[in-house]
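Presenting subunit A:
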Amino acid sequence: MNAVVLAVALPLLGAFLTPSLARLSLPLGRLFGPGLLAFCLWLLWGIARALGDATAGVALGGFAPPLGIAFHLDRLALLFALAVPAMVLALWPWGGRPREWSLTLVLAAAATGLALSGDLFNLYVFYELLAVASYGLIAANQRPAAQAAALRYLLLSAAGSALALLGIALVYTQTGTLNLAQLALLAPVSLDGPLGLAAFALLLLGIGVKAEAFPVNTWVPEVYATAPSRLAGLLAGLVSKLAVLVIVRLLLVVFQRPEATQLMLVLGVLGIAWGELAAWRARDLSRQLAWSSVGQLGIVFVAFSLPGETGVLAGLAVALHHLLVKPALFLLARHWNGALEGLRGAARRAPLAGALFALFALSLVGVPPLPGFWAKFVTLSGLFAQPGPLCSLAAVVILTATLVEAAYLFRTLTLLFGPGGEEPRMAPHGALDLGTATAFAGLLLAGVIWLQPLTGDLHGIARQAVDMDTYVDTDLPTPRP
Partner candidate 1 sequence: MNLTNLAALAAELLLMPLLAFSIGLFLVLLMRRIGARLQRRVGPPFFQPLADIVKFYAKETQISHGLIHDIGIVMAVGGYVAAEALLPMPGMNGLADKGDVLTLIYFLMIPSLGLALGVGQCANPNGSIGISRALTAMVAYDIPFVIVIFGVAWHYGTTNLVDMIAMQQAAGWGLWDMPLLAVAGLLSLQGMLGKQPFEIYVAPAEIATGPMVEMGGKYMGGLFVMQAFQLYTAGALYATLFLGGGDGHWPTFLLQVFVVMAIPMSIAFQFPRYRTEQMISWFWRWPVALGLAGIALVMHF
Partner candidate 2 sequence: MTPLDTLFILSACTLAVAWAFGRRPAAGGLIAVLYGGQILALAKMSGLASGALTMIAASPSFEVLGQALSWRFDGPAWFFALITLGAAFASAWFMAGEWGEGYRRKGGRLGLLQVALALNVSSMLLLLASGDLLSLFIGWELMSWASFLLMLSAGGVAVRWAFKYLIYALGGAMALLGALAWIHAQAGSLQYAAVAGLFATLSPGQAWTLVLAFAAGFGIKMALLPFHLWQGPAYAETPGPGSAFLGAISSRMGLFGILVVLVHLAGLDLLDRLLIPFTHLDARDLLGWVGAFTLIVPTFIAVRQHDARHLLAWHGIGQGGYMLIGVMQGDALGSAGGLLHVFNYATYQAALFLVVTAVVHRTGTADLNKLGGLVTRMPLSFLVMLVGIIGLAGLPPMNGFVSKWLIYRDLISSGRPLMFVATVIGTLGTIISVYKLIHNTFLGQLRMEHEDIREAPWSMLAPMLGLIVIVFLTGLMPGLVLDWIAPVQAALGLPVLDHSLGGVDLPNGGLDMLWVVGLLFAGFGVGALLFLAGNRHRYVHPLDNYAGGHFLTTEVRYHYSDDFYPGLMHLIGGWYRGSIQWLERALVSALDFLAQWSQAWFRSAQPALWLLGVTVFALWWVV
């Protein structure tokens, strides 16, 4: 179990060594990172298999949890921890420079850490690590626009981080501990007042920058439109989900308050409306996808704001679906990056890419029996099960937004499949991009076929995630009163 820390440490080791290794031998440097990630994947898989339904706490350095940093291993954490190396491998920047590889490795390590950590400040450190790695990667393609976008993103994100730090400071001052399990014990007493909510609001907004939460998501279109498409896929698919995961962890473990979920719900609804509306008028594919991603993250927020197991189940379903679909769409969009108008007939020249795009778009809209439908259905059903007009309003907003989303996605699709566009201006899709997208599509379809076991698993994960007693018992074997 303790070896799980390797999943964080090894990519970092790889990141430190890759530039030097690449100086010695470029092929070695090229393969070093993916090799490490593959090893991490194998390692985590083994741990997940060994752990099964149980949970485990890992005290780093052997310091008993409230004092030292603890990793909390449960199915939710391992699911995302497994997703990290897998996604990073799938979206590995093969064509980049050594420093890009090493930054990508840093990103992977940070993301894994975010998924596993059970310590408030440690989460903050990994979050910052993730952020810094992504700033560098965004700007890596040397386009001035990308660098300007990265700078703007950095300013916003860093401001958010400072607010999050403020929130952590508030929590620490009030409780004197950073361990999530211990915070869970203390929260009903110490964080009961406005202070706890304020801390949550600050953390939500701070971490929400990466999670594309509503008012702090202005960076999304700029960055996704200028960043390399593999990175955009990684940011939209993986990084945003991990930020959401952190928020959800905090929500579940520490800040279990109706006001907190309400705040998330409101931000989510606004995000949906804003994102989908903006995407309706997008003029190029990558920004359309970026805005759509904002809207989808809004749905994720709304889903996670549902109380209890339903919320985690719905949120997981939506988040995992988006995790799978959006990167693939970004990969496909990479070669269709011009104005939408210029894409006329593009899919006819690249039928496989067109078909994949159609499949992902259908799933994104939520056409049964594709997984997107089930995710949306669970969310809607959960929303309607809640009393109060706000939840019903959220459901209506989701339905309307889905309509808008379908409208623009299919406007794009009809352009892609429509006639016209004589000159083959666009380069064909690379085999790598297409292969990756096909693999994602395969996963999506597998999700349809094995829907039943999949939902069973998700149910199990959700049940475990909301089980606070187990959480506390795992991380604090002898909790102090």
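Note that in this section contacts are C-beta pairs under 8 Å (C-beta built on N, C-alpha and C of every residue); 3 or more make two chains touch, one makes a residue touch a chain; residues count from 1.
These made the cut because all candidates are chains of the complex that A comes from, given by their letters.
Treat the numbers as computed from the prediction; the structure is a model and nothing was measured.
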Exercise. Every candidate listed belongs to the same complex as subunit A; state which one touches it: 1 or 2.
Key: 2
Self-check item: Of subunit A, residues touching candidate 2 in the complex
Solution: 152, 155-156, 159-160, 163, 194, 197-198, 201-202, 204-205, 209, 214-216, 218-221, 259, 263, 273-274, 277-282, 291, 362, 365-369, 373-374, 376-378, 380-385, 395-396, 399-400, 402-404, 406-407, 410-411, 414, 418-419, 451-452, 455
